[in-house]
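Comments concern the structure below.
One protein chain is absent from this view; the other protein chains keep their places.
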Amino acid sequence: MGMSYVVYPGAHHTRFHHALGSMFLMQKAVSVLRSKNVDISPSEEEGLYIAILLHDIGHGPFSHAMEHSIVHGIPHEFLSLKFMEALNDEFDGKLKMAIDMFTGKYHRRFMGQLISSQIDMDRADYLKRDSFYTGVAEGNINSERIITMLNVVDDQLVVEEKGVFSIEKFLVARQFMYWQVYLHKTGIVAEELLMRTLQRAKLLAAQGAVLTGSSALMYFLKQQVGKEEMTRDVLKEFAMLDDYDIVSALKEWTGHEDFVLSELSQMIINRQLLKIKMKNKAFDPARLKKLCKQLKEQHNLSDDEASYFVFTNKISSKVYDPSKQPIHILLKSNKVKPLNKVSNHFNLGAISNSITKHYICYPKSLD
Amino acid sequence: MGMSYVVYPGAHHTRFHHALGSMFLMQKAVSVLRSKNVDISPSEEEGLYIAILLHDIGHGPFSHAMEHSIVHGIPHEFLSLKFMEALNDEFDGKLKMAIDMFTGKYHRRFMGQLISSQIDMDRADYLKRDSFYTGVAEGNINSERIITMLNVVDDQLVVEEKGVFSIEKFLVARQFMYWQVYLHKTGIVAEELLMRTLQRAKLLAAQGAVLTGSSALMYFLKQQVGKEEMTRDVLKEFAMLDDYDIVSALKEWTGHEDFVLSELSQMIINRQLLKIKMKNKAFDPARLKKLCKQLKEQHNLSDDEASYFVFTNKISSKVYDPSKQPIHILLKSNKVKPLNKVSNHFNLGAISNSITKHYICYPKSLD
Amino acid sequence: MGMSYVVYPGAHHTRFHHALGSMFLMQKAVSVLRSKNVDISPSEEEGLYIAILLHDIGHGPFSHAMEHSIVHGIPHEFLSLKFMEALNDEFDGKLKMAIDMFTGKYHRRFMGQLISSQIDMDRADYLKRDSFYTGVAEGNINSERIITMLNVVDDQLVVEEKGVFSIEKFLVARQFMYWQVYLHKTGIVAEELLMRTLQRAKLLAAQGAVLTGSSALMYFLKQQVGKEEMTRDVLKEFAMLDDYDIVSALKEWTGHEDFVLSELSQMIINRQLLKIKMKNKAFDPARLKKLCKQLKEQHNLSDDEASYFVFTNKISSKVYDPSKQPIHILLKSNKVKPLNKVSNHFNLGAISNSITKHYICYPKSLD
Partner (left out) sequence: MGMSYVVYPGAHHTRFHHALGSMFLMQKAVSVLRSKNVDISPSEEEGLYIAILLHDIGHGPFSHAMEHSIVHGIPHEFLSLKFMEALNDEFDGKLKMAIDMFTGKYHRRFMGQLISSQIDMDRADYLKRDSFYTGVAEGNINSERIITMLNVVDDQLVVEEKGVFSIEKFLVARQFMYWQVYLHKTGIVAEELLMRTLQRAKLLAAQGAVLTGSSALMYFLKQQVGKEEMTRDVLKEFAMLDDYDIVSALKEWTGHEDFVLSELSQMIINRQLLKIKMKNKAFDPARLKKLCKQLKEQHNLSDDEASYFVFTNKISSKVYDPSKQPIHILLKSNKVKPLNKVSNHFNLGAISNSITKHYICYPKSLD
């Protein structure tokens, strides 16, 4: 949930909860599919549990902010795989099948789909969990019922026809969660600030400034780590990083002598964020320029320094994308059709559109 | 919920529950509006409670089936009003204001809207209640939050902007309840059978046949009662009718000598209903004719008798109708706009369309 | 729940719900026990489902009031067995094993215990269900967790040690339900009135008075039916009886010429019950006598007639009875001990005591 807790204080659940929850749902799914005579061997079962338990292990603390600051261009899926490989070595090759499932190489396609697809156990868990902890009832879904409706045809995961309502509800709930939570402007500005704080710290570290921070955090601030550099030793260092490292550092940095670093850190720690405005269209560059100029004069800053506090950006997402691996429905007639050919209750077109939001951020003092 | 319990066995809640629940929500609404400095006098408060408590009192048992059999062309609102007037006489005019509110004549428009509009306390209660008792989680709404978001501008009920998500959720939930519950084909065929049983009984009574039934039920089977005939005495008789009269009579009629009456009664009591098929377009009259012919031959029936068992019909409804008294949103800018000018998350167009379903019913033996 | 709905209007759930619910829990229990390597064959599984599905089928409408009026000294277990035997004949002996389990004759003791004991699936369902529909949260139990803790040792049902808290909670919840619901004085007086109305009707029928009522009800009012008389034909008649027959008759009897019958019927239908006082000790007979005398004078009644309206009685029950088949706990050490040797958190002694309540009922006018 990144920084969502600044908006929804209850959103303090952890990745550990999510991993356990996804595995719990996978157990349900295995039991449901077996009761429908889908053959799943004990080692396949184990593979599914391992893969879903570890699917998110590559996420660093505040993962999205992290991926653009602490490390360079390393998606969390890459890191999850690296961890699985390391564990596979440690456990004498026992994670082989889980890794094949996770990377989609396992020959039984539906197993990969249970781990990663538009109705995977990952989403089935986090949507319900996030709805529960934020209190946004609109996002609540009936994961158990959806799982009960799963089946397999031609090695492909399908939903039985009488589950169409539940799937529609699931997509509508996802839509609500995007609008009310994941794309909430206050969460977004907090996330931007965090990313920028870490980027600033990294720049200062490169310039040789004195910085307080845990050993693990300092490691990643002091070097550029891309995919290439992610050796087993560096991975071990990465594994040590968690929210505690980040927040503790921010707390110490509130008193740092660099204006940018201390201001950004204070904003997050004291929850006095930048102002953020959001709309469906891009903001006028002139407006950005004007605000930048104001701030530079106010605090005697360089262009570069001001750009930490005044900026525009956009964020996009898609609730349901029928183009890539659509959700398949098993009709009572035994035919299989993609969801958008079956559902006529909602305008799935609307849900299938990508949502894009533009935003501008700047200090409240400039208003 | 009419005959919905044949599909959702938990749906055994009563109109009494709904009346209490609506009044409870009205109490919340009054308290919320007063906290926003909307002036509501003690006698207006009492009027609101009486009006909502009695708004459905005119419903007979299995009301929809009833309105087309036991009585003739008397909508339940007419009967609710008749009851309120009778009570008003009994209580020395103390229901005057409640009656004005119920009939929409009271000068403060929002009070009538709390009792009857697209976001009235009636809907706020029954949608949640029906979702709860059927177990159809998709229909669950957050009535309390919606009520918290109510306000009054220019004597008109409005929803504050930050409640738009909850209103959308409310409309989507309503849509789900229509598809999954209110328009469920099994509930519809049960309702058709009940209506036809009562119509048949009424015809037999007119022909002088011997029929068992409670005094109140026999009264309405033996005479034609339209709006004109609904005197205070007849109203009293009507008030005696409830589900017990209808179901007890059906049970006795299962052994009646009239083939049509006993067959229909058995179908309902033994839950062996007609087959029903549903689609978006009208059924081919030739198909109806053919099925009719088959049945007539099978049981040696007249055209008229066969028509009780083989028939087509349609049912329509609208989740949200922006044309008549739309839901109004109070923007943060203090402007008031209709919902469909504000909400851009869902395709409200889809929700605003009328849903029409055609169906054909016939005995399973004809398949 | 008998007449409890006069106190808790939500308590409108039916025996049908309870039968389905108990079977659902039995399915869970079978699955849990099998996962612990308790061998249950497919035919034993079927037997368990049939037995629990039918365990309450012998209950007539408002069963407790019924057992002392409509029929004579026939406990509902006797009737459930009669129905099972009839079905066994109809289904060519396929219910044989279920019947053995139900009567406790099946050689694997724990199967009988799943159907009837102090932690059977019957209680696991009704306690939760009654708590849910009455809204008495204190009675809510975690049936699923209790079932997860079940195991079998020496053919006997046991609860694993870590489930002791849940069992204690279950007993405490049962205690709360007795005090707040099952022994609620208003429910008790309603039940007494119903029983007395039926007794009066039976007396009048024996005296040849004209009475309205369904064919099935009239059958049982006109003859004395004890265990002996319960032939297959009479059983069929009994099966036709439900709440609709009773309530419809009461409605008609409100206008009966017999003062006692019409008064009692009106009290129930109009919810204007007798006054009831309850205490832990017996009431002074002099007080009863005095009230009786008052009533006789007021309405010019005989002793016998007055006794329908003024009477004392008592009611007892036991939340947990360690003397007969106690709940057994499987310790981590693999020893099995009765619950009261294990639990030291609550004073189970208190819970194990029989609760007895004395009450006196009389018309409010005598106060």
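For clarity, chains are labelled A, B and C in written order, and residue numbers in each chain start from 1.
Note that a contact is a pair of C-beta atoms (placed from the backbone, for glycine too) under 8 Å apart; a residue touches a chain by one contact, two chains touch by 3 or more.
All figures in this text were calculated on a predicted structure; none of them were measured in a lab.
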Out of all the chains shown, which come into contact with the hidden one? A, C
Among the options C:166, C:214, C:248 or C:266, the absent chain makes contact with C:166
Which is it among C:138, C:229 or C:297 that touches the chain not included here? C:138
Of A:247, A:315, A:336 or A:366, which one is in contact with the hidden chain? A:247
Footprint of the hidden chain on chain A, which residues? 9-10, 12-14, 16-17, 20, 214-215, 240, 243-245, 247-248, 251-252
Spell out, residue by residue, where the missing chain touches chain C. 137-138, 140, 142, 145, 165-166, 168-169, 172, 175-176, 179-180, 345-347, 349-350
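Going forward, only the chains that are shown with their structure count from here on.
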For the pair chain A and chain B, the C-alpha centroid-to-centroid distance in angstrom is 45
Cα-centroid distance, chain B relative to chain C, in whole angstrom: 35
Once you find the CA centre of chain A and the CA centre of chain C, what distance in Å lies between them? 53
